[in-house]
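Right, chain A next:
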Amino acid sequence: MSTDSGLGLQSASRQGREPTSLRLILTLSLAGLLSGIIIVSVYEATLPTITAYQARMLREAVFQVLPRVTQSQRLVWRDGTLIAKDAEEKGEAAVFGGYDAGGNLVGYAIPSAGPGFQDTITLLYGYLPGSRKIVGMEVLDSRETPGLGDKIYKDAAFVGEFKDLAVDPEVRAVKRGTGSAANEVDAITGATISSKAVVRIINEGNARWLPRLDAGG
Partner candidate 1 sequence: MIALSTLFRRSFAHGVHPPDHKALTADLPTQRIPFVSHYVLPLNQHLGAPCKPVVETGQRVERGQLIGQPTAFVSTSLHSPVTGWVRDIGRRRGPDGDYRESIEIEADPFSTQRLAPSPRPDWRGMSVEALVEALPHSGIVGLGGAALPAQVKYSLRKGVRIRHLIANGAECEPYLTNDHRVMVERPETLLRGIEILQTLLGAEETIIGIEQNKPEAIATLRAHIRPDQRVRVVPLRVKYPQGDSKMMIRALLNREVPAGLHAADIGIIMNNVSTIAAIADWLEDGIPYIDRLVTVSGPGIARPANLIVPLGTPVREVLRFCGGLTEDTREVIMGGPMMGTPVASLDAPILKTSSGVLAFTAAETARPREYPCIRCGRCVEACPYFLNPSRLARLAKARMYDEMKRMNLSECVECGSCTYSCPSGIPIVQLIRTAKNNLRGRKRAVKT
Partner candidate 2 sequence: MPTSKPDAYQEFIKGLWRDNPVFAQVLGMCPMLAVTNSAVNALAMGGATFFVLVASSFLVSSLKRWIPKQVRISTYVIIIATFVTVIDYSLQALLPAIHKELGAFIPLIVVNCMILGRQESFASRHSIGLAVIDALGMAVGFLFALLALGSVREILGNGTWLGLDLFGPNFEPWVIMVLPPGGFLTLGLLLLLFSWLAERRQKLAERLAEMEVEGT
């Protein structure tokens, strides 16, 4: 239907004689070259802005989930220790160390992701190794239902639950009003699945990172 009218497979017989293969290859190479030049120059021109923006967003997110932090550092786990490493490498997980003005480690911002109600939820949460507490959570990316599941980042009360949350024995989501323990989060009414997903993603992040942070911190 649409492709017929769009691509119009009628043969355009403008060229009189058959062009040689060499010419075809030449044309395509030229086109490729041209496009390469354009793309690379645009890429070069925009790259600094883009990287700067991404870095700023990340920093802001880190500052959001960790209080009293003025600078952050990307850390990866290698050979049993955490090492500072700015360049991203594929397949390598990282956390962000947050430091106060004096350069002292305040805590870690841990990114974690997992399946939510609709699609993957990606979030970042701040963890204080000293008191073994979570002190902030921010959802970076999600497609949860507007008006319901999206309360995991729109509902201040829910986000507030992560401001002072013990990680031991394990974070739990409970029905609103019934949670009182330090490790319990009041689930959003009507969006229990999304709330539980957030908690599960945090627990998964904890399982992956807390032993390392406690060991290599």
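Definition applied: a residue touches a chain if its C-beta (ideal position, glycine included) is under 8 Å from a C-beta of that chain, and two chains touch if they have at least 3 such contacts; residues count from 1.
Basis for inclusion: all candidates are chains of the complex that A comes from, given by their letters.
Keep in mind it's a predicted model, so treat the numbers as computed, not measured.
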* Candidates 1 or 2: which touches chain A in this complex? -> 2
* Asked: In their shared complex, at which residues does chain A touch candidate 2?
  -> 1-3, 5-8, 11-15, 19, 23-24, 27-28, 31-32, 34-35, 38-39, 42-43, 45-47, 49-50, 53, 57, 145-148
